[in-house]
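The chains shown are only part of the set, and none of them has been moved.
Which chain is which? They are A and B, in the order written, and residues in each are numbered from 1.
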Amino acid sequence: MIDHETIGLLLKGVNNVTWQSLVMLGVSFVLMYLAIVKDYEPLLLLPIAAGCMLANLPLSPLIADDGMLKVLYNMGITNEMFPLLIFVGIGALTDFGPLLENPRLVLLGAAGQFGIFMTLILALILGFTPNEAASIGIIGAIDGPTSIYVSGILAPHLLGPITVAAYSYMSLVPIILPPVIKLMTTKKERAIRMPYSQRKISRRTRILFPIVVTVMVGTLVPFATPLIGMLMLGNLMKESGAVERLTKASAAEIANTVTLFLGLAIGSTMVGADFLKQDTLFIMVLGLLAFALDGCAGVLFAKVLNWLSGGKVNPMIGAAGISAFPMAARVVQRVAQEEDFENFLLMHAMGANAAGQVASVVAGGVLLALMGAGG
Amino acid sequence: MENLGWGLQMTVLGMGLVFALLALLWGLLTLVLALDKEPKAPQTAKEAIVEAERIAASADGAIGAQVPERPTVNGMPADLVAAIMIATLKHKTELRRQAAPFMRSYWPGSQLFASRWVATGRARQNSIWQARGK
């Protein structure tokens, strides 16, 4: 017989609506708005928003054990497989030629990671634990998979806000970077033109590059092996030209499937109580700061190079060292042209940008090493 | 506030390591490149920008590579955009002609190859709802 208890079950859903869950639904709507209307990396933010919405519906079976979102989380977040697979696809579409044509630009990538550590300190001051502080700092890598990978190891409970911050700010590059650049450079500096010297990069070099980078970084910073290894695996497949089918699969089918699953899984971690803390706000603010600091440091270091090279380096390309490939480089090019239509820095900026990509991963590994994660 | 001290150490040590590692990488790359002994051919501005745009465009296909918001296009002097576009497109069709197998391996019109500027525009004017939306 259907008793009152059963009837009770029917209202269970409504009875379990909490103000937190309502707020979180609101958050998910905001994310959807940013993704769909504002075009903030919809590929990531829309699945994250959906996952957040579905996880915050009352008694959502999707986050119960064996619930689909939980399953996805265990499939690829716990073991970090999803961000790594996405990295394979990124490597398969990244051409490191501009960096190889001008290897000294590598150092600009290093400078572009400064924000990571500044932010870490600020986070400590705000009272975050060292592990949390490091995870927040990694937003300064301005690189999605690296942020997910590192915070997934050091502070999984912050995975949601950190991923959201990382990808939102990446999509804000065109808005955040120009003012930073202008603040840090004089009109005269921005007008500096750089010579274009194309050097043919042999196929051998292009194939050796991912191998050399993997072995060197992997040996010196074992914690960076998964990140650098997968990024370079994709690049090796691409440059080898011998496994077109796999290269395509990693950049298309695999990347798309994993992105959808990754987004849903991360969104499902953003559940009321945990998420609605002052901390989340701090993370957002600190992330933004990390970003700006990256840019400043990059530009400043480029100024040093410019001084050393006797005025041959346009300091703006330093701002491309923050990674966010190839957006950052494009933005630098645009700023340059706003003042001098005939100033073409794109190729140089791309070099610094590719360096930033590598440097971000290295920085991630160094951070993990210093935290003695799993050490 | 001993955490702070720790943080400072982290910064010094961390940035130091990052710089050291990338400097080492620089050295290794120079070594590898030495094997090539390719001459540095001078290049015109147009060539450089077109080549760079081609590379950037294909990287746009990566997950997380962001769409430059519309203004950027108008933000740039139209004539220059045009110039680049033409050059780029000439370059692309050229590539496309000989490289059909590779190029077509993405959804035609997908943003995996086409410049985001072109593609985004196309996407907008084509997406179904647009055809009927308000």
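The rule is simple: a contact is a pair of C-beta atoms (placed from the backbone, for glycine too) under 8 Å apart; a residue touches a chain by one contact, two chains touch by 3 or more.
Remember, predicted model here, so these are calculated numbers, not experimental data.
Recorded composition of the complete complex stands at A x3, B x3, labels matching the chains displayed.
Definition applied: only the chains that are shown with their structure count from here on.
Look at where the CA atoms of chain A average out and do the same for chain B: the two points lie 16 Å apart. Residues of chain B that touch chain A in their complex: 1, 3-4, 6-8, 10-11, 13-15, 17-19, 21-26, 28-30, 32-33, 35-36, 38-45, 47-49, 51-53, 55-56, 58-69, 71-72, 75-77, 80, 101-102, 105-106, 112. Residue ranges of chain A in contact with chain B, taken from their complex: 39, 41, 43-44, 86, 89-90, 93-95, 97-100, 103-104, 106-107, 109-110, 113-114, 116-118, 120-121, 124-125, 130, 133-134, 143-145, 167, 170-171, 173-175, 195-202, 204-205, 208-209, 212-213, 216-217, 220-221, 244, 248, 251-252, 255, 259, 324-327, 329-331, 333-334, 337-338, 341-342, 344, 346-347, 350, 355, 358-359, 362-363, 366-367, 370.
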